[in-house]
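One structure is given below, represented as structure tokens, and several questions about it will come after.
With one protein chain removed, the remaining protein chains of the complex are shown where they sit.
Moving on, here comes subunit A:
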Amino acid sequence: MSLDKLLVDGGPLILGSQIAIGLTIVSILFLVTYLKKWKYLWKEWFTTVDHKKIGIMYILAGVVMFFRGGVDGLLMKAQTARPNMEFLDAQHYDEIFTTHGVIMILFMAMPLLIGIMNVVVPLQIGARDVAFPKLNALSFWLFFAGAMLFNISFVVGGSPDAGWTSYFPLAGKEFTPGVGNNYYAIALQIAGIGTLATGINFIVTILKMRAPGMGLMKMPMFTWTSFITSIIIVAAFPIFTVALAFMTLDRLLGTHFFTVAAGGDPMLWLNLFWLWGHPEVYIVILPAFGMFSEVIATFARKNLYGYKSMVASIVGIAFLSMLVWVHHFYTMGSGPAVNSVFSITTMMIAIPTGVKIFNWLFTMRKGRIKFTNAMLWSLAFVPCFTIGGVTGVMLAMAAADYQYHNTMFLVAHFHYVLIPGVVFAVFAGLYYWWPKMFGFALNEKIGKWHFWLFVIGFNMTFMPMFFVGLKGMSRRMYTYSEGLGWEGLLGFSAVGALVLAAGFAALCYNIYWSFRYASRDVGNDPWDARTLEWATASPAPHYNFAKTPEVSSLDEYWVMKKEGRTNLKKEEITEIHMPSNAWSPFFMCVAFGVVGFFLVFEWFTLAAISAVAIVIGLIANSFDYDEGYHVSVEEVEETERKWRGELK
């Protein structure tokens, strides 16, 4: 790769972005310096190990990535709005659907869910932090390094363009010679290491740090789903690690894992990719299910119906999620016997999922439902997601899939699963837990705009895709000729995407408005909720709980309120031990980012030299014997008085 090819030159769109990115960076740097915020940023955010702050950083990054991925989506919708459109050429379209898919799944859905997990899970189980706070910070910073590396691809060097699935032989050096796909292999690898660490961290946290009395079957549902998700992460991500490593070796060193020549096997990539990829969609859907469970129980003002069957179904889903990967390539010659097996396992997933849907409905039955924004999202989720599920069962039938495979029908299906399943859940979770994170609620009225625009826009955008798919439009088509009967549907869908975008804009406006004007006086428990995260101040103090709660039942906080056990006595306050801030996670972010960048461009000497920084980081970490610090009784007392009034 020669230096003059470093910056992509690709017409006015790219040039505009390059200038915009440059200006944004310069103005952010200027602003932070001007406001003298460097020290604050470093001390409170860059070096923090507090799970709540790490969660907020994940969420912030996720929202920004949603914007990026959404713009990609809009560009695609604009391009296919009319036949023979000349807005994007084939190459650009390829790059955009690739970055769209990768960013939406790995850099939007994952960080938003992991972010909310970070904020909520330790609080829900009555813990002070996660099991390994510094590792948690490292997870975030590695995700961030990966995300940034991936995102610069469209202005530096060129974007990946072989789809988010990056099938070989297309994704190999022979057919995709630029650096684009190197970005895919290396950025996802870096982010993936962080995700794996998160999985381990949350398994140990949930197993070992629950408040006394909280048996496994007394855990809130969101904690359960986070736990099972973490297990799937540990079981599935190493497969992707290996697949990406093979891809990197094939592209950078000329090995033959996936090439057809010299004994490689492209089907190996497909199998490895989907062995991770299908569990991955359950990694993003299960925490979302957990959020809906919390929100529905709270606002139906009843306990969750069928708690045990909920737990059984998430475990069942986790197990089945490992056994269905071949349904992504029924058409690639596995033969009828293999296809039938995978057809059946795939359809079996509908059973536990159906159990969950009915449990939510029964939770609402005869409940005194409060139609808050969080609840609206959960209500809209049920029918929309069911459409996604039912079309999923259609796709699961191997014989029928020969018709649907790689058409817009499939694209409509997975958006109907992912958007109601993940995005609605994240919105529900944000409205619900916002007061917990920031001490004020998002505006309910602007929230209604957000809700209606987004839900209507979503259905307008994706419903027509089912039909245009049935009319024969295959996916990843950048243009089409007139007279195929697609214009009307695609035009309508493009208008829908604008409505959808308006919904997202309403969310952004809501965040802005609420930061400036919302009442700061929401108390610690604005929703009259049921679980422990509401038993402490909102926003939670950095030590979470002055005294570790003792748990006697499911929905503990609800019971505490009923029995009048929410008080804190002055004598109960003791010193609290907390972990100290750490610089090394951020340092590792920079180190991995730089090494990754050099590897993308195949500048091996520079990569080797900068890899020394990673080694230094590891050594420094090994010699770090920091034992944390103690929060004094006085400080705890003062903080608790501030939000409780008097201490009894």
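Annotations for the structure displayed:
The rule is simple: a contact is a pair of C-beta atoms (placed from the backbone, for glycine too) under 8 Å apart; a residue touches a chain by one contact, two chains touch by 3 or more; residues count from 1.
We adopt the following convention: contacts and distances are computed from a predicted model.
For the chain of the complex excluded from view, the name given in UniProt is "Quinol oxidase subunit 3" [choices: "Quinol oxidase subunit 3", "Transport permease protein", "histidine kinase" or "Phosphoribosylformylglycinamidine synthase subunit PurQ"]. The residue from A:Phe132, A:Phe154, A:Phe289 or A:Phe440 that touches the chain not shown here is A:Phe132.
For the options A:Asp265, A:Glu487, A:Glu602 or A:Glu635, the residue in contact with the chain missing from this view is A:Asp265.
In the full complex, the hidden chain is touched by subunit A at residues 128-129, 131-132, 196, 199-201, 203-204, 207-209, 234-239, 241-243, 245-246, 249-250, 253-257, 261-265, 268, 272, 548, 576-579, 619, 622-623, 625, 628.
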